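This report refers to the structure that appears directly beneath it.
Of the protein chains in this complex, one is absent; all others appear in place.
Just so it is clear, A and B label the chains in written order, and each chain counts residues from 1 on its own.
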Amino acid sequence: MTKELICICCPQGCRLTVSDESGELTVTGYTCKRGIEYGKTEATAPTRVITTTVAVTGSSWCRLPVKTAGGVPKSKIFDCMDAINQVTVQAPVHTGDVVLSNILETGVDVVAARTIE
Amino acid sequence: MFQYDLAIIGGGPAGLAAAVSAWNEGVRSIVIIERDDVTGGILNQCIHNGFGLHYFKEELTGPEYAGRFEQMVAETSIDVKKQTMVLNITPEKMIYAVNPTDGYFAISAKAIVLSMGCRERTRGAISIPGDRPSGVFTAGTAQRYVNIEGYMVGKRVVILGSGDIGLIMARRMTLEGAKVLAVVEIMPYSNGLNRNLVQCLDDYDIPLYLSHTVTDIRGKRRVEQVVVSKVDENRAPIPGTEMTFDCDTLLLSVGLIPENELTKSAGIPIDRRSNGAIVFDDMQTELEGVFACGNVLHVHDLVDFVTAESMKAGKSAAQYILYPYQHTDQPVELQNGPGVTYTVPQKLDLTAGEAKTDLFFRVNHVIHGGTITVQAEDGTVLFSRKKAHMLPAEMEKITLDKSWFVGHHTATVSIQEGANEK
Partner (left out) sequence: MYDVIIVGAGICGTSLARELSKYRLSVCCLERENDVADGTTKANSGIVHAGYDPLPGTQMAKLNVVGNAMVEQLCKDLDVPYRKNGSLVLAFDDDEMKTIQTLYERGVANGVPDLSILSGEEVAKLEPNLNPVKGALYAKSAGVVSPWELAIAQMEVAVQNGVELYLEREVNGITWNGESFAVTAAHNGETESYEARYLVNAAGVDADTIESFINEPPYHTKPNKGQYYLLDKSQGNLVHTVVFQCPSKLGKGVLVSPTAHGNLIVGPDSVDQPDKDDVSVTADRLAFIRNAAARSCSKINYRDSIRNFAGIRAQSEQDEFLIHYSPVTNQMVHLANIKSPGLTSSPAIALEVVEMLQKAGLVLEEKDSYQTTRRFPRFRELSEEEKKRIIEKDPRYGRIICRCESITEGEIVAAVHSPVPATTVDAVKRRCNAGMGRCQGGFCSPRVVEIIARELHRAPESICKDKAGSYILIGKTTKGEEKA
């Protein structure tokens, strides 16, 4: 098996080749070590960071930007969105505060991406 | 009237970085003038990640990136005037502004940094034919509605333009439950980063139509249909290739234009190629003591580069305030040769500033295998470097040693193509 991928770790967009010969994944075409990691994960169990917003009360802002602190399985993106959409946060809230922990048992937290006093 | 050593017009990423940099150089009387209720500029609505890999060596969202700089500013005694709109700047460096608390007032400054950012090209600028219903938004306006105001703008969406904002909004609208039917790009290549093509379009099976454009918008009240046609090599629509999409929304991501109305009001010369002020390698415009950086100078694709450029502008402004200097009247003029759209800076001052300078430029078409060359007026090659891929969508950066230019008046930046296949 050989897969051609574009690395999404940074704006460089390296063209990776992931091959599965003799049961071990090898990645070529990367220019930094994150490419190796991305290539392997993408070929086996791709994940994505989700960025979206949740409702916030007690502030002049009405939406709080949030992100998953790490990648969640690509197949669960819409389920995660549904779960995140149930959340309403009360201000004040600080960058990095967990607004939803261990989303859908993925082991990944959803955290605030801005401070709203 | 207020008096400051340094007035920074615009509190987006460029203005914040310039302020922090000038502070670090020792300037203590600084004001940031911000028209919005908050600083951070467009980053506030860019809730996606991908910012900061160069500067902070980690991947941040727009609000997080802005937050880091807001924190740095908060730790200084830099004044920030929010909800404040500058109406006019004079060549004498008087700034006339208005806000609800100070009213109509003037600021006099020893130096000014222009960091007003850019605006989006609109439907009117590219004359898209058809009806004029609601439901046609620039991608940035839609992004504001969705990410800041928390309102959806449509259910079935066509996006014109494959720049990064268009791609990001394709994903964003999809995550919020809309169906994105197509992303349409008039050029034969995408204007967005490859990673965004993957994670914004491919992930959600959103088709990208290259060499296509929108040729009709239908709907008397709200958008009902958008017609997309293939274009020929001259970007003219080819009759008979029309595809009709039933949709309620058309998002436009068709380019950004530096907002230089204030720059012009001060009489500062503008470079028609970059649509920003002409600057020396210290980011100073041709009006002494006025500097420019960020998207008001030329449109960037990475905020990290905005930060670097603005840090330099802030540092130069500090130098100018603390140890006043004048530019030479005989700078080296940088010109663009074949393959290059524009360069920033446009002028090198060999008598002032730092020994090395970054030079930003864009290529005018997709180049696979080329050599970046900087050549003096007498043919002397001052710089040459091979590069495998260069895209108009991605700004190029090279670093030049100003000593190479001694004895020269002009230098041309160009790309030699083909001869150096990797």
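Just so it is clear, a contact is a pair of C-beta atoms (placed from the backbone, for glycine too) under 8 Å apart; a residue touches a chain by one contact, two chains touch by 3 or more.
Just so we're clear, the structure is a prediction, and the values are computed from it rather than from any experiment.
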Identified contact with the non-displayed chain, of B:G67, B:G154 or B:G370: B:G154
Candidates B:S29, B:Q83, B:S108 or B:T328 - the one touching the absent chain: B:Q83
Candidates B:D131, B:D203 or B:E288 - the one touching the absent chain: B:D131
For chain B, the residues touching the chain missing from this view: 35, 83, 85, 87, 98-104, 119-120, 122-125, 127, 129-135, 138, 140-141, 144-146, 148-155, 176, 215-218, 220-222, 237, 248, 261
Touch list for chain A against the chain that is not drawn: 53-55, 57, 62-63, 84-88
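Everything below uses one rule, namely that only the chains that are shown with their structure count from here on.
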Between chain A and chain B, centroid-to-centroid distance (C-alpha), Å: 26
Residue ranges of chain B in contact with chain A within the complex: 37, 44, 47-50, 53, 59, 61-64, 66-67, 147-150, 175-176, 193-195, 197-199, 203, 301-302, 394
Touching residues (chain side chain A, partner chain B) in the complex: 5-11, 13, 48-53, 55, 60-63, 65, 67, 74, 77-78, 81, 95, 113-115
